[in-house]
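Here the complex is missing one protein chain, while the rest keep their positions.
So that you can tell them apart, the chains are marked A and B in the order they are listed, and the count of residues begins at 1 in each.
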């Protein structure tokens, strides 16, 4: 059993940076990663904006030292890059010294390859190497291989947009219960025609920069990203005399049980998730210094989440912002991306501005943090809400 | 107009996979959403695509659909007046 769940390493690649430092710089400089799409051929290119990572697949393969006959999807490439950064950041040289697991999250998986080679598979034998990589677990197996994790607990969670938050949650529980000493948790999703068109049919893609919590919000921008965190038990931290970046203090998952895709009007699921996380953390709502909101900038999410925040925090809503205006909505990776941002907020005592906000929503009087704010932070709460009514909250703290 | 109404009913039953509803059971004035046929927000999006694909009518805001899809009568009238194919 481990009392504390220490975060000892982080890695990230997103449209606002190829590592933790670059991401942090963009966040404090208010630099968005949202652009027109360049890497995927789509008829929607002039009507949508995305958070795209600059590197091509080839460049990513080179960084990983993969041979040209590799069968990595972009999800696997991004995930492997971020996970390796996290291991390095945690100063891990031999990964199998301790019982180490890997929990990854994805929704796209190898879909990027399937949609490109949909017809080619039958004609071009060279493309067939990607067939077995379509399923969601494939990218996780590859990340484990890249990290040298063998004979261990390696699994994948897919609960749509809350996936990576749930990976963090499972990792924390595995450490707490003593099943693992160390676990790498996070998620990876690349952009794909599948998700672009999917969200397009739901008519929730903005044709311009997304504007979380704004009255006139027009929907979300999709993004691609991967992020991983190294969680370690008290035992490992003590034995290795590890510097701890922050702690996973609380977590909660609940289901909205309202609609297959939409969130309930009153944010029942999100409310329950936040309340559960506070209970596990043994904190009261007034202990939260900053909320990194899910804030996708869809009409439905921001209203539902806003109401849930009001239900939990009532008249004392702490500073909050959504970082989706920087990265776009990175789907299954979002929970891990925003976990890294939450830890960076704690480390640097800053709250990031909620970009592009102009007008308060008419349903309630809530204004997100609009300027970069320096403030001593002790605890940060991060929400991730998804299709299938899946609602998750993770609480990070400076002290155990 | 009657043909258009019949066509709409057939398409709605088929497209939305309304297994327990027969075309004859739908009255021209029945509410399509809520207490009537019980359609929901996802069905509204399906109907928006149907308008585009079959009649060349493009809606950009799903909220516009609510009034247009009130009943078969209202829908048929709107299509009749706005169709481009």
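The rule is simple: a residue touches a chain if its C-beta (ideal position, glycine included) is under 8 Å from a C-beta of that chain, and two chains touch if they have at least 3 such contacts.
In the analysis below, contacts and distances are computed from a predicted model.
Peer 1: Going by UniProt, what is the name of the one chain that was not included in the view, given "sn-glycerol-3-phosphate transport system permease protein UgpE", "3-oxoacyl-ACP synthase", "Helix-turn-helix transcriptional regulator" or "NADH-quinone oxidoreductase subunit N"?
Peer 2: Per the UniProt record, the undisplayed chain of the complex is "3-oxoacyl-ACP synthase".
Peer 1: Considering the full assembly, with which of the depicted chains is the omitted chain in contact?
Peer 2: Among the chains that are shown, those touched by the missing chain are A, B.
Peer 1: Which residue among A:67, A:216, A:241 or A:260 touches the omitted chain?
Peer 2: With A:67, A:216, A:241 or A:260 as choices, the missing chain is touched by A:260.
Peer 1: Which candidate, A:152, A:266, A:347 or A:360, sits in contact with the chain we can't see?
Peer 2: A:152
Peer 1: Out of A:128, A:208, A:238 or A:400, which touches the unshown chain?
Peer 2: Residue touching the absent chain, from the options given: A:128.
Peer 1: Based on the whole complex, identify which of A:66, A:174 or A:288 touches the chain you can't see.
Peer 2: Spelled out, the listed residue whose C-beta touches the missing chain is A:174.
Peer 1: With respect to the chain omitted from the figure, which of A:166, A:211, A:300 or A:382 is a touching residue?
Peer 2: Looking across A:166, A:211, A:300 or A:382, the contact with the absent chain belongs to A:166.
Peer 1: From the listed residues B:53, B:66 or B:83, report the one that touches the chain absent from this view.
Peer 2: Considering all chains, including the one not shown, the answer is B:53.
Peer 1: In the complete complex, which positions of chain A touch the hidden chain?
Peer 2: Chain A touches the chain not shown through residues 42-44, 102, 106-107, 109, 111, 114-115, 118-119, 121-122, 128, 131-132, 134-138, 140-141, 144-145, 149-160, 166, 170, 173-174, 177, 179, 193-194, 197-198, 200-202, 253-261, 268-269, 272, 386-390.
Peer 1: Given the full complex, what residues of chain B touch the hidden partner chain?
Peer 2: Within chain B, the residues that touch the unshown chain are 15-20, 38, 42, 45-46, 49, 52-53.
The working rule: only the chains that are shown with their structure count from here on.
Peer 1: With centres defined as the mean C-alpha position, give me the chain A-chain B separation in Å.
Peer 2: 39
Peer 1: Please give the residue numbers of chain B that touch chain A in the complex, ascending.
Peer 2: 40-42, 45, 48-49, 61-62
Peer 1: Taking the complex as given, what residues does chain A use to touch chain B?
Peer 2: Residues in contact with chain B: 201-203, 259-262.
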